[in-house]
Structure formats: C-alpha cells, structure tokens
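Written out below as structure tokens is the structure these notes cover.
A protein chain is absent from this complex, but the other protein chains hold their places.
What follows is chain A.
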C-alpha cells in the first residue's frame, strides 16, 4: 500500500503531466478529460480527483504523445491518472475507518477480494452442509421449488439483500464523499440535462471511442474491442439483474417458484446476460494481459483481473447451474453460485467495481461543466 510520500509523489507526477497536457491539448478530440482540463488554469487536488476518474484509460493520448518516453519529459498520462484514480478509491471508501487501510492495488487487494469471496462461499456452503440432508444436497432435484429445498428463499433474500443493502449504502457514502472531493459543482446548471448527457456517455462509453476509431487496446492501432467487451459485460450484468427482478415478480406476485423453463423470461434474460458477462470478462482480461505495458500501471492489473475473474465465475457458475440443473450437480453448483454472487455483492464498495459509480459521477460533473460553459 502506498505511504504518504508515494501519495504525494503520485499526485505531483500527475499534476506535472496535466500541466504539460494543458499547454499542448493536441489530444482534445480523444475524450472529455482534455476539454475539462482546458477550462482550468492550474490543476488542484480536487481537479486531480475529478480528471483521474473521468479518464477511461483508453490510452489513445499516450500513443499520440509527442512527450512520451524516450522524450525528456517522460510523459505517461494514462499511467499517472490510473495511479491517482486508484488512490481516490482508497480516499473515499466507506466506512471512514477503512480509509487508507484497505488495499486497492497489487496482491494485497487480490488477497482481500479472494478472502471476502471465499468467506461468502463458505457462508453459504457450510450451513448447507450442516443442515441440508446429503440426499437432498447431492441428489437430483427438479420441479417447482427445487432451489429452495436446498436454500430457503427467505435465507437467500435475507442474506443477499442485507449484504447488498450494506454495499449500496457504502457506495452511496463513498460517491457522496467523492463528489465533494471533486470540489464544488458548477452553480446554476440544471441537473437533468447534464444527467441525460452523463447517462448517454456512460451507456455508449463515448469516451472509449477515441474520437471515432476506438482506443489503443494493444498498440498504436485503433480498435473498438475494449469498448465492445465492456458493453458485453455491463449489459450482461444488467440483463442478469433484470432476470433476477423478473424471477422475483414470478415468485412473489405470480406465485411461480423457480426453476423456470428455458423459454421463460428469467432464464432467457439470465442466459443472455451470463453469456455476455463471460464474453465480456474473458475479452477484457485477454486485452488487459496482452496490452502494451507502457501506458499501464502494472500494480493495478492484479486487482482489475481479480474482479474480472470473479465476474467470470459468477456468470459461468450461473450458466453451469442452468445447464446441469436436472442433475445431481445442481446442489453444489447452486451453493457455489450463490456464494460467489454474495461475495461479489460484498466486495462492490471495496474493489474495482467502485470505478463504475465514480466514473459516472465524474461524467456527470463534466457534463455539468460543459453545460455551465454553454
């Protein structure tokens, strides 16, 4: 974990880079960072928080940089901003007790994530082993209510709901702290139009577009791969939430207990979402592992890949459950799947997942500034 000296060094380096970028501004067509930078004469600590989270790490600016190594200025904006961004996750984590104590990078972060996820899996599996009769757990189960004979619905909803509630609360406080950390918002700007801009930017990942041709995933060639894989992952997650919500409606309002037939809405949405997540996570991880190492902060790759691995496992175990639900493997798979989902929920405010709400908040701030400038 970086010490105070590292924190200052990282901030000073990012500020040096941004001062040079502001004097140059050749990259102003790539993403929202450069126009936002241009409206600032000097870069404050708040600006660093804002701009580093506005950066989508597309790396186009690095490949276009006349000051990149071996130039004497040794500029590496994507890497500098990645390091600041990672610090902002740590600075705004909730509860405040964890600030500066929770690792967000390197092996410690991977270890924390693995520990939380394994605990969650254990939390689901151990009581089931203790209380569910082995013939139920390891036998073939089918028909309405098959899942709930293993883990009662009330337990699933109660535990997962409780963890999710905590996580949403923690994320909410973190984002509020982050929002203040970006400095005062521009006054007199109507929120709704800016919100619409930000939603559109987030939904389309416009800032991964590099001004049209995509970003530099692997080298100086442009590609839309990263944007598409991220879309697959993000919309996959959304479809899975839609599937879960639909299943809740089926179960509670319509009185149809799971599992549902293959052609039902929850299964269709969930399958599509799960496939999207598998493709998205695998694609993003492979891009990450084959990326040009120059503009990447290597210390962050581990934690990034840990989240991708977790999401991959969540999706893969869900799809496995669907495929094998008529067999004896259903019981163990269900437990593992529920455990992984629970683990993911628990790590939401403390892992790379935090980039999503922070990025959105930064996009909203940028949209407000744009509208404020007219």
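What we mean here is this: contacts are C-beta pairs under 8 Å (C-beta built on N, C-alpha and C of every residue); 3 or more make two chains touch, one makes a residue touch a chain; residues count from 1.
FYI, contacts and distances are computed from a predicted model.
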item: Record-based protein name (UniProt) of the chain missing from this complex, from "Spermidine/putrescine import ATP-binding protein PotA", "Molybdenum transport system permease", "Methionine biosynthesis protein MetW" or "Tricarballylate dehydrogenase"; value: "Tricarballylate dehydrogenase"
item: Option touching the unshown chain, where A:213, A:249 or A:323 are the choices; value: A:213
item: Among A:63, A:90, A:227 or A:359, the residue in touch with the chain that has been omitted; value: A:63
item: Missing-partner contacts on chain A, residue numbers; value: 19-20, 22-24, 26-30, 34-35, 38, 41-42, 60-61, 63-73, 211-213, 220-221
